[in-house]
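Notes for the one structure printed next.
One protein chain is absent from this view; the other protein chains keep their places.
Should a chain be cited, it is by its letter among A, B and C, assigned in written order, with residues numbered from 1 in that chain.
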Amino acid sequence: MATQTPAHPHKDDGAVHAHISSTAFYVGVFLALIALTILTVGQSYVDLGRMNLIVVILIATTKASLVVTFFMHLRYDNKFNALIFVSCLFFIGVFFAYTLNDTERRGELDADQNVKVLPKTGEDAPGGFVQPTPAAAGGEHGATPASSGAAPAAH
Amino acid sequence: MAAITTTPGAHHDDADPNASFLEKKGLMSWLVTLDHKRIGIMYLISVTIAFLLGGIFALLVRAELFTRGQTLFDADTYNKMFSLHGVVMVFLFIIPSIPAGLGNIMLPVQLGTKDVAFPRLNLLSLYIYWFGAVFGLYSMINGGVDTGWTFYTPYASSDPAHGGVGSATSVIPMTLAAFIMGFSSILTGVNFIATVHKMRAPGLTWRRLTLFTWALYATSIIQILATPVLAITLLLLTMERFLGLGIFDPRLGGDPVLYQHFFWFYSHPAVYIMIVPGMGVVSDILATFSRREPVGYMAIAASSLGLALLGFLVWGHHLFVAGMSEWATMVFSALTFLVAIPSGVKVFNWVATLYKGSISLQSPMLWALSFVFLFTIGGLTGLFLGMLAVDVHLHDTYFVVAHFHYVMVGGTVMGFVGGLHYWWPKFTGKMYEEGLARIGWFLVFIGFNVTFIAQFIMGSRGMPRRYYDYLPQYEIFHQVSTIGSWILGLGFLVLLVMFIRSLMNGKPAPRNPWGSAALEWLTPTPPPTFNFVKDPVLTRGQYDYQLATDDELYEGFDDPLFPGLRGGKAPAKKAAAEGDHG
Amino acid sequence: MLLFQPVESDSFQLPPSMADTAPPIDKAYDFIFWFSVVFTVAVTAALLYFVAKYKRKPGVKPEPTGHFMKLELFWTITPTIFIFFLFHAGFTGYIRNATAAEGATEIRVRGKKWSWEFEYPTGDREPGELTLELGRPYKMILSSEDVIHSFFIPEFRMKRDAVPGQYSFIQFTPTKAGDAHVFCAEYCGTSHSGMIATVKILPPAEYKEWEKKLGGCSGTPEECEPAKWGERLFVKNGCTTCHGAGGSGEISGSKTVGPKLAGVFGHEVQTTAGVVQADENYLRESILRPNAKIVAGYATVQMPPFVMKDAQLDAVIAYLKSLK
Partner (left out) sequence: MSSEATAAADAHDDHGHGHHGPKWLAHHFDTPAQQFDAAKLGMWVFLAQELLFFSGLFVAYGVYRSWYPEMFFAASHQLDKIMGGANTVVLLFSSFTAAMAVRSAQLGKQKATGNFILITIVCACFFLVVKYLEYTHKIHAGLLPGRYFHPHAEHLVAGAPALPANAGSFFGIYFMMTGIHGIHVIIGIGVLIWVWIRNNRGEFSKEYFTPVDIVALYWHLVDLVWIYLFPLLYLV
């Protein structure tokens, strides 16, 4: 390394110091990832009901953490880089939570407010989903809202 | 003692490395440059052209509204005019204006470093911006867009060519333009964050950064975290129009309100991308022209970061009447008010900075003081809109239009033009005519207020925005507003003439024309390619006027109120110098 | 206290208040308005005073900046307390107006490019004009056939987007007889600014009279000749925004979004479904199902379907026949 007299006192020797993990360690991480993949595929054949999504996300997050901490060296990296990663997850969380706070809770205060189907009459709101017809791909669209193909009512 | 070791006043006329960065001539020397200052200047030229273009659209919009019914052109043309005004001003002008323009030029100098961390990325961001602008121009040549700058679905996404109900205009090139320009903004943000973290000169601790640097740093964080969401939103919108994805278009099973969430997750923080750098400029100008460290330095810096963070938590206040759940409405309203705290902290600290200062009302200071006044109004009218009940009435009226123009023009543009006045001598090496500058400022200030106060009133009286025609009771307000827009336009014209005259035959600028203690004023004017003749080492803060030496402050400085202070020529020098050591 | 008079409705700042939803909003407006005035005046006065007092003078040094921890805390915490009250004032007013009274009269409001259509509980549909009874609680159920519109009555201080594929509502009780306007407040295309409906608030007696005639033609027998009534329906339904006044196919010299209608009756028309004879059946179909046969050159424009009573339809067709 072509070292030089450090120009400024705030650096040590100015050379790059990076952590180097062993091959065996990387192989271990890789095998763990494969094992988790098999686990998640296997789990998909078992219906856990509402727990399905949670289990799937937990496994995926475990895998992601392995990749981030070891393959991407975040474990040994500058703490600030880890902070960037974590805070970006925080903002993604904000995006998720706030958006779902709307989409999941429409019509809670008054059943007629912001709903796709009017609860009293079961009417679909006009201007909504129109079942695509093969002709639609060609550019012709039935504009009559009455032909609505009744989207599954989520509310 | 000399607190910042550079070679003061080293105006070498001979040696090459210390020659001004403007020395090299020829178009290619600009187009392939990696020098942040040259890139910044190219950004400034680009955004100024965009500003003039957007300004022409604005004047046409106002002129059309001068009388009821048709004044100049038909409704479709009017709709395109206000849409293009918004698109050009937001994406081509205001977002890059201060960070990529002034910030690019000044950030590395204020950090005492030779360049930004990734100079090639910096140049790339400029080319991406131009590339995006080409798409925008293509859309305009193709008839422009009439969707408003917000591209709300399904109007923007539902293409009549596929049996849709929306706009038949050239939407896809325009959304792609904004999509592409987003990446320019992101790369600038990446660059600035790495630069501020890793490239600071020795002795330049976080506590010693200028407030402009702090503001750019906060802005970069928003650019990184928000802009990609705009990118994906516009990509989804483009694909919705092109392929009919079924995510935002209700006829295909999508949800238009979801689009608004996506769009405002970016576009609300984008408001802080626009205003926070302006706040940084103003903090620096107030310090220089009051000759003292801003009161509450850490509070101002922290409030920039606070705004960056809070900016992400309040986007829902654009959706109060859009069909969002009441729960979300409540949470977003409560959080929206929190924005008032850092904004208020800034305003109070700025005013307090003037107290017991030594205030000089030169033109940059006039812009900075106007910023404080207009931003106060802009911010307070924001509280009207944050209050749920009041927002229900004021939403989508001219009140909103006036409010965000008070923030965007009264805030950002005032900051941008003020910053341009302030740093102009440094990066062009030329002074401008103070008289013309003051006339320009006066016209802009008056014209702006006339234009938009009329809009506040008609807005609260119920005049909806984006209206081609209006009921008779609003006519007087529209006419006052239009006349104001002419004064405003004239003011900017005067400024344009002033800057061009300065470039053509302005007097050479001294090293430190304002007597500032900050780092950028201690390097020659204009700075050498690598910014400093000798790598600076800081032993004091950039606002420590009482620690700055006489040489640092007054070399080449000619203040009419302190005649004879320069270079030890007058007897008055000694007393003043001792005082300054305080 | 003379200085801080409340911001009144029907003043320079606010339009008249004509429903029960307006006073709470006006109260909140009044509060925030005077809060802002006091604040702006204080900041501006301090700014100007300091600029004048501490103007740069020879020999006078600026005072080095000290630390003002208490001051910083003061102007951080004080606004925090204020904003709590602001939020509270805004929120209570909003929630009060967000829930509809039991048994409120429901009126369906359909926004389409570019007109408003009101469907009364009787099933009658009236475009372009909303008639309300003084003192009766209403719940307007909003929807949109095409793009987002926004239902806005400044005199009621109420606004809500009409989103395609979604229902929403606003509620109010008119408190003052008179006229007001419904604006579309969400940009919706070419004639966004023409998407205005009138609101008539009638005292109960007059309302009863009006209700009897609902769906039929109101006016003198002369005014109710089919072609004359048809003309009024043509204007009320907002047909002129796309086809021009009198179906002329142009507005102020430029071509309209929809085809010219004047003189079309009895002639052959080139449509997407081939050449058709423009007879009564064709006109009827073009109103009820506009996209069945679209006039050549207008295929990119989607006209919304219109629902009318037979008598109304006949009147409009009679009017179209009369156009030359």
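Throughout what follows, a contact is a pair of C-beta atoms (placed from the backbone, for glycine too) under 8 Å apart; a residue touches a chain by one contact, two chains touch by 3 or more.
Quick caveat, the model's predicted, so the values are computed rather than measured.
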In the full assembly, spell out which visible chains the left-out chain is touching.
-> A, B
Hidden-chain contact residue, picked from the options B:Leu124, B:Ala168 or B:Ala194 | B:Ala194
Absent-chain interface as seen on chain A, which is shown | 1-2, 4-8, 11-18, 20-21, 23, 26-27, 29-30, 33-34, 37, 40-41, 43-44, 52-53, 56-57, 59-60, 63-64, 67-68, 70-73, 77-78, 80-81, 84-85, 87-89, 91-92, 95-96, 99-100, 103-104, 129, 131-132, 134, 136-137, 149-152, 154
Absent chain, residues of chain B that touch it | 15-18, 34, 113-119, 121, 162, 186, 189-191, 193-195, 197-199, 224-229, 231-233, 235-236, 239-240, 243-247, 249, 252-255, 258, 261-262, 529-530, 533-535
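Assume only the chains that are shown with their structure count from here on.
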By C-alpha centroid distance to the whole-protein centroid, which chain wins?
-> B
How far is the middle of chain B from the middle of chain C, if each middle is the mean of its Cα atoms, in Å?
-> 34
Between chain B and chain A, distance of the C-alpha-averaged centres to the nearest whole Å | 33
Take the average of all CA coordinates in chain A, do the same for chain C, and state the distance between these two points in whole angstrom.
-> 39
Mind pulling the residue numbers of chain A that touch at least two other chains?
-> 109, 113-114, 127-129, 141, 143
Among chain C residues, those touching two or more other chains are 98, 146, 163-166, 168, 302
Give every residue of chain C touching chain B within the complex, in rising order.
-> 12-15, 24-25, 28-29, 32-33, 35-36, 39-40, 43-44, 46-47, 50-51, 54-65, 68, 71-72, 75-76, 79-80, 83-84, 86-87, 89-98, 113, 146-148, 150, 152, 154-155, 157-161, 163-166, 168, 181, 183-194, 196, 251-252, 254, 300-302
In their shared complex, chain A is touched by residues of chain B numbered 161-165, 197, 202, 225, 229, 250-253, 255, 257-258, 261, 265, 312-313, 315-316, 319, 323-328, 331-332, 535, 537
Interface with chain C, chain B side, in the complex: residues 69-70, 74-76, 79, 146-148, 152, 154-155, 158, 160-161, 163-168, 250-251, 255-257, 290-297, 299, 321-323, 326, 329-330, 333-334, 337-338, 340-341, 344-345, 347-349, 351-361, 369, 372-373, 376-377, 380-381, 383-384, 386-393, 395-397, 457, 460-462, 464-471, 543, 545-546, 559, 561-562, 572, 575-576, 579-580, 582
